[in-house]
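Note that this complex is displayed minus one protein chain, with the remaining chains in position.
So, chain A:
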Amino acid sequence: MERVPVLKIGDILLVSIQVDMSDQTAVMLQEDLAERIVATGCHGVIIDITALDIVDSFVGRMLSTIASISKVLDAETVVVGMRPAVAITLVELGLSLNSIRTALNVERGMELIAAARTDEWVMVDGDEDAETTATT
């Protein structure tokens, strides 16, 4: 059974899907990721699908589920590297993947996660921020 490796880089878990996944492999990835998020305490997950020829409804659902699971575990998921033909096909298939954040490449994905974390800090420190604005 093939397994998709999950790499830890700083505060981010990086998954680069390089194989044509069977449904079973996709389900295993979902479980592996949930465990790794908890084990590492990472706050971001980047799923790189540059190498995927297609995203069908099963893989699309897996991506949505991973995003939801990681959210509950206090991590932000960004899907990066979707090919144009895959995007066109997904929309026609009827999968809009509204719940998933996307970025064009890994670098932008990391920026998105960093920005999402900063936003949260601003929300926590909301009062302080208002004061700063008032004084300037």
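One rule holds for everything that comes next: a residue touches a chain if its C-beta (ideal position, glycine included) is under 8 Å from a C-beta of that chain, and two chains touch if they have at least 3 such contacts; residues count from 1.
The working rule: contacts and distances are computed from a predicted model.
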item: Protein that the absent chain corresponds to, by UniProt name, given "Anti-sigma regulatory factor", "ABC-2 type transporter transmembrane domain-containing protein", "Fluoride-specific ion channel FluC" or "Osmoprotectant transport system permease protein"; value: "Anti-sigma regulatory factor"
item: Residue of A:9, A:39, A:85 or A:122 in touch with the missing chain, whole complex considered; value: A:85
item: Hidden partner chain, touching residue among A:9, A:54 or A:122; value: A:54
item: Footprint left on chain A by the chain that the document does not show; value: 20-24, 53-58, 60-61, 83-86, 88-89, 92-95
